[in-house]
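Sharing a structure with you now.
Here the complex is missing one protein chain, while the rest keep their positions.
Coming up: chain A.
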Amino acid sequence: MSDKPEKHGRLSVFKTYKLYVGGKFPRSESGRVYEVTASSAADAAGKGDWLANAPLASRKDARDAVVAARKAFGGWSGATAYNRGQVLYRVAEMLEGRREQYVREVAQAEGLSRARAADQVDAAIDRWVWYAGWTDKIAQVVGGGNPVAGPFFNLSSPEPTGVVAVLAPQESSFLGLVSVLAPVIATGNTAVVIASERSPLPALSLGEVLATSDVPGGVVNILSGRTAEIAAPLAAHRDVNAIDLAGADEALAKELEIAAADNLKRVLRPQPVDDWTAMPGIERMTAFLETKTVWHPTGALGASGSSY
């Protein structure tokens, strides 16, 4: 059978791209889809070849994603940092196995040559590994014991913020996405991600990798559609603790920041990134950490004046 491929005009099997919410792959609640076209540098209008239909998520999809993310938060933030690191490393392993698929998708989405797309995908996989290593080290770097004037141990430790809405970068459909998503979940947050509006396919395919790599359902939820339409209810949602505006333009970012102020969300403003392959530093992790400080008595002072 397989020795005569493509012989008699085999019908192409098109992939139905779906959302990734709560570990499942639903269509949009609204039933809507939109056309995703290839990007080519020659065609400035961006009307390249049709690639696929992607779901056009509605605000109810966003709401469902938040419910899923909230449900997953207890387990994910409660998992040991070591365990989270292993799970994230597993994501990198799975991505490696599907490298060819991502190279193709990124090349089409961003109008890159095959070689340059491969560089992007390799950088993205390496970034998962890099953040996987950080899970059990970030606490040593940004937490610690504080010297205080009294018989107390005074310890600061970073804790995840909660449910984080992430607007993925518009231009870098895969490396950019990984660069904003991995730091959010590495520290124990759960995420609702809005994929790049024009090039959502690599992001939707990432859901398939996450679903098969020990990441509990709901830790990452991926929506595709009009960024402004989905982001508005997320920014106003009172059960979302933080929002990363990486994929918003200036006007949208301002509008969302105002909506987010209503329940005192943590907001990470969009920052210009020229080169997503550059070392990211730990700022994207610390942006969604809260510091908890505990005062613990060293013990009753004995007659000698010391409890040690």
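FYI, contacts are C-beta pairs under 8 Å (C-beta built on N, C-alpha and C of every residue); 3 or more make two chains touch, one makes a residue touch a chain; residues count from 1.
Just so we're on the same page, contacts and distances are computed from a predicted model.
Hidden chain, UniProt protein name from the list "Deoxyribose-phosphate aldolase", "ABC transporter permease", "Citrate lyase alpha chain" or "AIM24 family protein": "Deoxyribose-phosphate aldolase". In the complete complex, the residue from A:L112, A:V142, A:L155 or A:A236 that touches the missing chain is A:A236. Residue A:V66 is the one among A:V66, A:L95, A:V121 or A:L181 that touches the chain missing from this view. Although one chain is not drawn, its touching partners on chain A can still be listed: residues 63, 66, 70, 233, 236-240, 262.
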